[in-house]
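Removed: one protein chain of the complex. Kept in place: all other protein chains.
A, B and C are the chain letters, set down in written order, and residue numbers restart from 1 in every chain.
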Amino acid sequence: MDTKKKLLMIDDDPDFVEPIMAILENAGYEVDAKYNPDEGFQALKTGSYDLLLLDVLMGRGAEGIMIARKIGDDEKLRETPILIITGMREQIAFLFPGQPVHPSFVPTDELIEKPVEPDLLLEKVSTLLKMAEERKAKSELN
Amino acid sequence: MSEKVGVYVCHCGTNIAGVVDVEEVSNWAGEQPNVVCSRDYKFMCSSLGQELIEEDIKEHGLTRIVVAACSPHMHEKTFRGATERGGLNPYLFEMANIREHNSWATTDKAAATHKAKALVNGAVERVVHHQPLEPIPVEINPATLVVGGGIAGISAALELADAGNHVYLVEREPSIGGHMAQLDKTFPTLDCSACILTPKMVDVEQHPNITLYSWSEVENISGYIGNFNVTVRKKARYVIEELCTGCGICEEKCPRKVVDEVFEAGLAQRKAIYTPFPQAVPKYPVLDPPNCTYFERGKCKACQILCPTGAIDFEQEDELLEFPVGNVILATGYDLFDSNRIPQYGYGHLANVFTSLEFERMVNASGPTDGKIVLRDGESVPQSVAIVHCVGSRDNNYHEYCSKVCCMYSLKFAHLVHERIPEAEVYNFYIDIRTPGKGYEEFYNRLLEEGTHFIRGRVADVTDAARLPGEEGKLIVQAEDTLIGKQRRIPVDMVILSAGMEARHDSQDVSLMFGMGCDFDGFFTERHPKLDPVATMTEGIFIAGACQGPKDIPDSVAQGAAAAARVAGLVNQETVMMEPVRASINKETCSGCRLCNDLCPYNAIVFHEDQKLSEVITALCQGCGTCVAACPSSAINGAHFTNEQVFSEIEGILWDVMEHQAVPA
Amino acid sequence: MATRPTFSEEVANLMHSSHGNPLNTCIQCGTCSGTCPVAEFMDHTPRCLIGLINANQKEDVLDSNTYWFCASCFHCTVRCPSEIDISGLMYSLKRYSIWKHHYSDDAIGPVFSETFVKSILRSGRSYEPVLAPSYIFSYGVREFLNEAHTATNLMLKGRIPVIPPKLKRIENFKKMADRIIPMGGAK
Partner (left out) sequence: MSTYSYFPGCSLEKMALSYHQSAMQTTNAVGVEMKEIEDWNCCGATTYFHVDELLAYTLVARNLAMAEKAGHDLVAPCSACYKNTYFTSKYLKEDKDLSDHINYALEQDNLKYSGSIEVKHLMEVFVNDVGLEEIKERTTKPLAGLRVAPYYGCQIVRPKKDHEDVENPRFFEELVSSIGADPVDFAYRLRCCGGSLIITSREAALTLVRNLLQNAVDSDADVIATACPLCQTNLEVYQMQVNQEFDTNFSIPIMYFTQLMGIAMGLPKKKLGIGSEFISTDKILTYAKEPA
């Protein structure tokens, strides 16, 4: 069937990407993975994806945030829902004596932290996809 | 009248087909107006591919041919041949470049296929406007100019002269011989460089077919294959060659000594009037005015007074000589990389760091130390020597390329140190040992047996700052021994920097003067790196030796001979057929404004005062098109590049945009 | 579909925006290691480390102390004949090791980095006294006494600040950092 939803995952950690891809593919999604922010953003621009799964700490630092901000600045890309999956708190949170990662600072739709519960992941993905479709239908109506 | 066009789309293996959907392009082309037959084929340049064209012409009555393949530089000639064998005029052919301009430049298959269609369509639209053209025969002057009297130039000159052709050999320095004359022994056979070179130099001097102009430089060249006009500046020697016997009294009596930076690499002195070395050819000395006491203070004249034949002439001036030649061989050689550019190796700062050329002179039996290996003080014998490979080579900060000869001459140096100072320790610091030549690897094995220490690691720096015991008063060479993964500091008495080869500092100017190409490193560009290494993109101009890229003696000799063979072939043909892509002026529409006269870079346009008209001299015209574009009354026609042809091609390429615009036919 | 990146590709991804040539252009000449002032303290020379990366020897690379010894003197970077930013590589590996917590508990390098960053985020400027405790206990007795003695001397010469410096617009400063790493510091 060709109604398969296409997801893009940008994450630099192959050890994390592999199981997540397996979970999503088993659930009937088509998943592409890119392992650095440049290639990831390029793929997002040229391909057509229904949802983006985005890591935060990559390359020079929190480049996932940089991508999310760029997407927010782009009228077309803005439509793609983003699910941030980050282990940042685990990785460097001790440096930032505050609260958990703030999704509100970047235009993202959802945020979950590594390690990820498969059920939670699938639930969030499908909710986001549904929301995006509703949003689209609404804007077409207008 | 409608033409019948055949279109051939080449796969070039996977070079094109890997990116461009060639079948799709071919099918699409078949549907275009005028196209009666369209095919794709694995290798159009193969004989089977060419036969395809020939057969189709006969079978389908094709009147025009388009091949979409590689660059015309590569195969335009090939397909013109096929077109001609099929019975058509070869100029009724057009090539679309879908490799260099397309498949090699992208990985986007859809875009590449789209662009291939556009390029093919442009070619189809253009080719229907092609006209049959006939090549222009030109006579070839049998004389040849060889620029540069090193071993490559000498070889070329002798080959041509022996075959009965006249050669003008122009050398910038006072003597021919080039770098080879400075060397002591040659690898891997260790024969004496001078012993094998001098006979050849003498042959040049005595050859009835060779006119040698040393201490001379080419000032200007004009014309085209078969008919070049050369201007040579013969620099004032201040010695009347006809009177000089080469007795050497002037040099002996000259009171003025200067450091010889050229031949002796700064290690010895020469006089203000001098022959660079005893076996110099020609034997006449050269006077060097900036260092001459007479030129400086108006007094001395020792040489003139003591010359037995009255051959010294202080009034002599540069002479400009003009002569015609049919072909040119450039063998201008190389410069040695300047070791000062790598300050961390200490050259010029630490006394006992030597360049390879300095060491060559030092080990030369007729050199400044009579062949003794000594430190800068002129007497101490080094007990340990470090030879640093890849100085200025294989380094993006200087030259990315490998200089090819340094490994071998470094091995030779190590051998010479062992030979002259048996108790000395020799360390060769290398990245890779490159010995691809006959007898070269065997020579390396010999050095291993002789006990040379080989340390695989590029030298980081050379310093005299001692830190550890045993380093006092030594030069310390620091490098990683990459085979054991440890940093090492080797204290030695002498360091030799194996400097690489680089293009002559003025190679860019030379290439411009001769109208030929020069690569980023300054080496002259050959027509084809593998199949045509001694020809250039300019007809009648050939290259040989290290001016084309780093090379050792055997390779330079081989190229010299190869270039000579190419020239001899042309001379034998007596005439050569030239491209008919030339401009011509329509007498009816020429207004006689003379705008084109001055613009022509080849001085190919004359003005007839009586008729108030300009005319193109076909033989001189190179078909560049400058005049065509400049003519205000569109009176100049560039054959094979007519406005109609060029505009149809542009419109053809823009087919997808043009469709929307209803362009009037 | 995506093929799993090798370790060498992982490192390349980490350096994706660096300013030199990729690591696989290394010709293993050893210029970097010959130049490195601290090569003798490293368990692998910088050249060897690049070799290990290119050969996908992930564990050996991460276990190596090489990158924590890099003093950022940039001598290797300017000399590299292949124009690889070797110092940049060392930074990348330090980041990788911190992010993945791949270092031993007694390693001073990462702990110091963390302390330093924390202190700057708190006040905007660095303040030497808070840096000291994090590493000083790892020293032996003699080094400890030396260090303490040095500190006392500095204090006597008036070269150690008594009050930590702080920015005036520290709240803005924290919010600014929060836009780069939104960890809720600004609330």
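Quick note on the criterion: a contact is a pair of C-beta atoms (placed from the backbone, for glycine too) under 8 Å apart; a residue touches a chain by one contact, two chains touch by 3 or more.
These numbers come from a predicted model, not from an experiment.
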item: Contact set of the excluded chain (shown chains only); value: A, B, C
item: Per the touch definition above, residue among B:A466, B:M513 or B:A565 touching the missing chain; value: B:A466
item: Residue among C:K58, C:H102 or C:R179 touching the omitted chain; value: C:R179
item: Residue ranges of chain C at the interface with the undisplayed chain; value: 17, 37-38, 41, 68-69, 71-75, 77-78, 85, 87, 91, 94-95, 98, 108-110, 112-114, 116-117, 120, 124-128, 131, 135, 139, 143, 146, 150, 153-154, 157-161, 165, 167-169, 172-173, 175-181
item: Touch residues of chain B, complete complex, unshown partner; value: 342-344, 463-467
item: In chain A, positions touching the absent partner; value: 57, 60-63, 66, 69-70, 73, 92, 95
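Heads up, the rule we're going with is that only the chains that are shown with their structure count from here on.
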item: Overall pattern in which the protein chains touch one another (line/ring/star/complete/other); value: line
item: Centre-to-centre distance between chain C and chain A (centres being mean Cα positions), rounded to whole Å; value: 29
item: For chain A, residues contacting two or more additional chains; value: none
item: Shared interface positions of chain C, touching two or more other chains; value: none
item: Contact footprint of chain C on chain A as seen in their complex; value: 12-14, 17-18, 21, 32-39, 57-62, 65, 88-89, 91-106
item: For the chain C and chain B complex, residues of the former touching the latter; value: 21, 27-36, 39-40, 44-45, 47-48, 79, 81-83
item: Residues of chain C touching chain A in the complex; value: 1-2, 4-5, 9-10, 12-17, 95, 98-101, 114, 117-118, 121, 178-187
